[in-house]
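Complex shown without one protein chain; remaining protein chains in place.
Here is chain A:
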Amino acid sequence: MRGTDSSSVVLIATPEDVVRARQAGRMAAAALGLGLADQTRLATAISEIARNALHYGGGGRCEISACQEEGHHRITVQVTDHGPGIPEIERAMSPGFSTGNSLGMGLPGAAKLVDSLAIESRPGLTQVTLAMRRKAR
């Protein structure tokens, strides 16, 4: 069995929306029966990516979908913005790289909290996709 069982979208235009996005992620994880640790991991990872979309992409949207596949739950989070894009994805993913005078720990930190983090980016469209897959209980 496969397919999207539920999905929700949070538009990201303000710092409040970053909070909304991460809390929506936590709720989606909780609704699937994921534990507190996974809820917190997902919420924290979403927070990093949503903030990047706001700061570097000028805002965007965060879509959270949950689905069942072969006895597993899968949560996918896609954060999209229409900003300048990430010219060097590999560098952006490495700890300490920042063009925002920050610590450059957001992307590498988020990647460690979820099962996968994929970036597709060109000028005008950046998509960061996070996924978490857990055995159904």
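Note that a residue touches a chain if its C-beta (ideal position, glycine included) is under 8 Å from a C-beta of that chain, and two chains touch if they have at least 3 such contacts; residues count from 1.
The rule is short, and it goes like this: contacts and distances are computed from a predicted model.
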Protein that the absent chain corresponds to, by UniProt name, given "Uptake hydrogenase small subunit", "Antagonist protein RsbS", "Formate dehydrogenase subunit gamma" or "Osmoprotectant transport system permease protein":
"Antagonist protein RsbS"
With respect to the chain omitted from the figure, which of A:37, A:118 or A:136 is a touching residue?
A:37
Option touching the unshown chain, where A:11, A:103 or A:118 are the choices
A:103
Sole contact to the chain not displayed, among A:22, A:61 or A:74
A:22
Residues from chain A at the interface with the omitted partner, ascending
14-16, 18-19, 22-23, 26, 36-37, 39-41, 43-44, 47-48, 51, 95, 102-103, 105-106, 108-110, 112-113
